[in-house]
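The structure appears below as structure tokens.
One chain of protein is taken out of this complex; the other chains stay put.
Naming follows writing order (A and B), and every chain is counted from residue 1.
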Amino acid sequence: MEHTEKYEKYYVPAQSVWPIVGALALFLIAVGAGNYVVEVTRGESGFGGYVLATGLFILFVMVFGWFKDQIHESMSGMYSAQLGRSYRQGMAWFIFSEVMFFAGFFGALFYARVIAIPWLGGASNNAMTNEVLWPSFEAMWPLVSTPGGIQTTAMGWYGLPLANTIILLVSSVTLHFAHVGVEQNKRGQIKAWLGITILLGLVFLVLQGYEYYHAYTDLGLTLQSGIYGNTFFLLTGFHGMHVTLGTIILIVLFLRVFKGHFTPDNHFAFQAGSWYWHFVDVVWLMLFFFVYIL
Amino acid sequence: MATVTNTPADTHTADHGHDDHHHGAPKGILRWVLTTNHKDIGTLYLWFAFIMFLVGGAMAMVIRAELFQPGLQIVDPNFFNQMTTVHGLIMVFGAVMPAFTGLANWLVPMMIGAPDMALPRMNNWSFWILPFAFLILLSSLFLEGGGPNFGWTFYAPLSTTYSGDSTALFVFSVHIMGISSIMGAINVIVTILNMRAPGMTLMKMPMFVWTWLITAFLLIAVMPVLAAAVTMVLTDKFFGTSFFDAAGGGDPVMFQHIFWFFGHPEVYIMILPAFGIISQIVPTFSRKKLFGYASMVYATASIALLSFIVWAHHMFTTGMPVGAEMFFMFATMLISVPTGVKVFNWVATMWRGSLTFEIPMMFAIAFIVLFTIGGLSGLMLAITPVDFQYHDTYFVVAHFHYVLVTGAVFSIMAAVYYWLPKWTGKMFDVTLAKWHFWCSLISVNVLFFPMHFVGLAGMPRRIPDYALQFADFNKWISIGGFAFGLSQLIFLVLIVKACRKQGEPVTDQVWEGAEGLEWEIPSPAPYHTFDTPPVVK
Partner (left out) sequence: MDISGEKSVKSLKAVMGLLTLCVPFFSFAQSAAERSDLNLRRGVTDISDQVYGLHMLMFWICVVIAVIVFGVMFIAMLKHRKSKGHAPANFHENVKVEIAWTVVPFIILIVMAVPAASTLMDMEDVSKPDLSIEVTGSQWKWHYKYMDREVEFFSLLASQREQIENKFPKGENYLLEVDRPLVIPTGQKVRFLITSDDVIHSWWVPDFAVKKDANPGFINEAWTRVNEPGVYRGQCAELCGKDHGFMPIVVIAKEPAEFDRWIDEQERIAQEKRAEEERLLAMNMSKEELMASGEQIYNSVCAACHQPSGEGLPGAFPALKGSAFILNDRQGHIDVVVNGRAGTAMQAFSKQLSMSEIAAVVTYTRNAWGNNTDDLVQAKDVNDLIQGK
């Protein structure tokens, strides 16, 4: 069969074992998590945790194996510009889907603040809601006293959160410097800036952990303390999970830099990792503004 | 990338990757498990969807058997609720969406002149998540306390505080289904944007490709919102949060807003590809170009954009302020305009054509008529003051089965008949197909048309037993239901025969009026198409 010069470069991967392994991993994670959650809240013991852990482990193996294959393919130059574009676009759409995931929780936050709580306080067409059902409730945000009567304390924006904001912002800049390093093939510069970025990410996580500890022990701000605590913990929590994932990605990139990977014109993984990091950063800015300050 | 030059090593590995190109499909079960071939994956999706259609349909048969007469006969109310819930979930997430994804897999690369999907391994992953997700969902029916019983819309707090423990499994199975859909959609979007053959500009793409491009965008935009919704259900039920609980400052209605922000675009996810299919089939059998191609594209895009601002038409009775009700009523009504444009364009395509009525065309025509009926009843539902009467009655059930069964499902059947000869290289059994069509057409109307009447007369949905005045129609509805179900067995036989490659060989073009790249390659379509990119003029 004739091969045109152009098309020879398009790479259709041969069969691969990783997708089915990945599907199996997600299956175990879903079954495990589904059982584990019930067991934990019921205080029972069961197999859920083990299944979940197995699933996560298999997922880890799958990611490792899959990426290894891909890195190999990429390093041996099988990829074309077209495939590179496919990866970049794929990553961009993936980040868009993540944006929409956060939008769901931001939506809950806005709805609670702008609609649910004022209505419980008697606004709009809900005068009777307040009068009959919650006569002693007054609308407020942060909701430090729920209609059901739970008291809590709001988390201020100065101090830790402000520090964390600065840390993340700086980390975005340092990562950019690392990226510039990749583009100019200055290995030392990549290593230094990437290393600093990773450190900043870790510091952020530690501080976030400390903030949670502070919320639980000193402020009485918990998952159970009403919608203020709910939106606070779910938004910052999912963000924190993304920072964790982002940090892991950066660490992997860091190790790959030491193995001599990434050239000025072949560094999709690096670019994807840095996009992801910037995205996590932007989400934090939104969070800082809407969850902490406003 | 500039580094890709043909060094000897490169050619070697590249050739290795190309081995399959020369040898066609690998053999054995592993072919299906490990495949990265868009046609294999398309086939897997389509078979999975069909099986799920039978499973979901069997549940519908349980529903119809119970509703055959007033009184409780066969199942207890709790199980009945599980049947409605799982029937809805399976049909939506297990049958219709995977069927469309399967069609996209088969057709999009062939239509745009690409060798495969953009991300073939991820493609395989998206598919294989699905059987596992539904295994979880279905097996939860056998747990103590049963599976999900709160409707496919799982309104809180019925799905949170008042649900059984299997809710956790439900939540995680929806999560992984969502992951699958998002990855599938990313694949389609990237394939379309990045893999078109030279000369295939956006405005030259077949309508099916256009509608899928927009559908994929909708999917990526709203599936994550569903994931957020189920996550909040999970934390409300198991971790003491109060997103949907007024005592903690939340609101059960907030759940509905989040759900329908996903849910309404979701229903267009299930109809836009159908529009694409009909836009392929009607011109072929009219032997005339699609009327108003450009306006079709704009109409599809408008429907998609409008779909983001109409969600609360499912919630008119929840007590929204009147201003909001007005807004959602008007926005919803507006969707009729671009949808009308589509219907008119199809009719104009047929107008002064040279019509023949092969099986795909028969399904397409049935689609146009019956979908329009469903759309018009949708328009009636959009009128807020009357929706107070229609809401949560069988009138709504009639509406959405017209758009989903005689809409989405009929379009899928039309598509299968239309492209099946291309896939297998043989003409399907036309006699059986005619039987399938006519039996389905008649029974489906016996099944769903009287639902309008019982709905208007006041029969609520999701009830296992009903007052006596609804008895006559329900009997007919059930009879229609059984007949429609049996008719689908004809389809099953036909497909099995086709897959065993029985029948007359067909030409490459298959249908006299067919146009497009997929009709220029051999029948059956070779395992790898477009080793060299076609040039589109």
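As a convention for this text, a contact is a pair of C-beta atoms (placed from the backbone, for glycine too) under 8 Å apart; a residue touches a chain by one contact, two chains touch by 3 or more.
Keep in mind that what you see is a predicted model, and the values were worked out from it rather than measured.
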item: Contact with the hidden chain (one of A:Val31, A:Met100 or A:Leu120); value: A:Leu120
item: Residue among B:Glu325, B:Asp429 or B:Glu518 touching the omitted chain; value: B:Glu325
item: Residue touching the undisplayed chain, where the options are A:Gly48, A:Gly90 or A:Pro147; value: A:Pro147
item: Contact partner of the left-out chain, one of B:Phe93, B:Trp106 or B:Phe150; value: B:Phe150
item: Touching residue (missing chain; options B:Leu226, B:Leu290 or B:Ala398); value: B:Leu290
item: Interface residues of chain B (partner: the chain not displayed); value: 70-73, 77-78, 81, 143-146, 149-151, 155, 157-158, 161-162, 164-166, 245-247, 251-253, 286-295, 317-319, 322, 325-326, 329-330, 333-334, 336-337, 340-341, 343-344, 347-357, 365, 368-369, 372-373, 376-377, 379-380, 383-386, 388-389, 391-393, 453, 456-458, 460-469, 472-473
item: Missing-partner contacts on chain A, residue numbers; value: 119-120, 125-126, 128-129, 132-134, 147
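Quick note on the criterion: only the chains that are shown with their structure count from here on.
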item: Gap in Å, rounded to a whole number, between the CA centres of chain B and chain A; value: 30
item: Touching residues (chain side chain A, partner chain B) in the complex; value: 1-4, 6-20, 22-24, 26-27, 29-31, 33-35, 37-38, 40-42, 66, 73, 76-87, 89-90, 93-94, 96-105, 107-108, 111-112, 115-117, 119-120, 124-125, 133-134, 143, 146-148, 150, 223-230, 234, 263, 265-266
item: Complex contact set, residues of chain B against chain A; value: 1-7, 9-11, 13-14, 16-22, 26, 30-31, 33-36, 115-116, 118-122, 124-125, 128-129, 132-133, 135-136, 165, 168-169, 171-173, 175-176, 179, 182, 185-187, 189-191, 193-195, 220-225, 227-229, 231-232, 234-235, 238-243, 246-251, 254, 257-258, 261, 319, 321-322, 528, 531-533
